[in-house]
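Coming up: chain A.
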Amino acid sequence: MQQMQQIPDVIKLIPLNFYVLFSSALFCIGIVGVLTRRNAIIIFMSVELMLNAVNLLLAAFSSYRADPSGQIFVFFIMAVAAAEVAVGLAIIVMIYRNIQTIDVGILNKLKW
Partner candidate 1 sequence: MLTLTLILFPIIAGLLTLASKGENAKTIASAAAFIELALGAYTYFSFVPDASTQFGLSYDWIHAAGVKFSIGIDGISLILVCLTTLMVPFIIVSTFNSNYTNANNLYALILFMQAALVGVFTAKDGFLFYFFFEAALIPVYFIAAIWGGENKIKVTLKFFIFTMFGSLFMLLALVYLYMKTPGEIHTSDITALYEVGQNLNPSQQGYIFWAFFIAFAIKMPLFPFHTWQPDTYVEAPAPATMLLSGIMLKMGTYGLIRILLPIVPAGVQAWGLTAIILSVIGIVYGSIIAIQQKDMKRLIAYSSFAHVGLMSAGIFSRTLDGLQGSLIQMLAHGINVIGLFFIVEIIQQRTKSRELARLGGITQTTPNLTVYFIIIMLGSVALPLTNGFVGEFLLLKGVYEYNVWIGAVAGITIILGAVYMLRLVQKSMFGITSRITEGFQDLTFSEKAVLFPIAFLVIALGIAPNAFLHITEPAVSQLLTIITK
Partner candidate 2 sequence: MNSIIALSLFGIANLFLGFLNNRKILLPATLAFVLVALGLNLADWNQEYLWFNNMLRTNNLSVNFASVILVATFLVVAVSRGFGDDEEHTHPAEYYAIMLFSVVGAIMMVTFENLIMLFVGLEILSVSMYILTGTDKRNLRSNEAALKYFLMGAFATGILLFGIALIYGATGSFNIHGIEALVLTAAGGSAPALLYIGIVMVIIGLLFKVSAAPFHFWTPDVYEGAPAIFTAFMSTVVKTAGFAALFRLLGGAFTGVYGTWIYILYFLTMLTLIIGNITAVYQQSFKRMLAYSSISHAGYLMLTATAKVAHTQSSILFYSLAYSVATISAFAVLMVVAETKESNAEKTNENFDIFNGLAKNNPLLAFVLTVSMLSLAGIPLTAGFWGKFFIFSDAFQRGIVVPLVVAVLMSAVGIYYYFKAIISAYFKEGDVPAIELKPIYKITLIVTTLLTIVLGIAPDLVKSIF
């Protein structure tokens, strides 16, 4: 209990801006990943990276404000992301079964 209350103090040793910048960087890496990769799974992983950047940020804010709701949100995100993974991978598998590839570049039949 004692230790728990010290956590914010420990975390605050690093300025909040650092967390913000770090997770922003992480988020941007995720975006770049989404933009540059053609493999559906890698893109999906990049999206997960973005979500994790958000998680980190939430955790940091939560600690700085000594407000647990942010951390609770992190759990929600994790749970929902897991569901998303399940569905997403299923879709990817389905596509792989049909066309033996998961390159999003060639999935452009629907256009104009």
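Selection rule: all candidates are chains of the complex that A comes from, given by their letters.
To be clear about the criterion, contacts are C-beta pairs under 8 Å (C-beta built on N, C-alpha and C of every residue); 3 or more make two chains touch, one makes a residue touch a chain; residues count from 1.
A quick note: this is a predicted structure, and the numbers were derived from the prediction, not measured.
Touch between chain A and the candidates 1 or 2 in this complex is found for 2 only. Those residues of chain A that touch candidate 2 in the shared complex are 16, 20, 23, 27, 30, 34, 40, 43-44, 47, 50-51, 53-54, 57-58, 60-62, 65, 67, 69-70, 72-73, 76-77, 80, 83-84, 87-88, 90-92, 94-95, 98-99, 104, 107-111.
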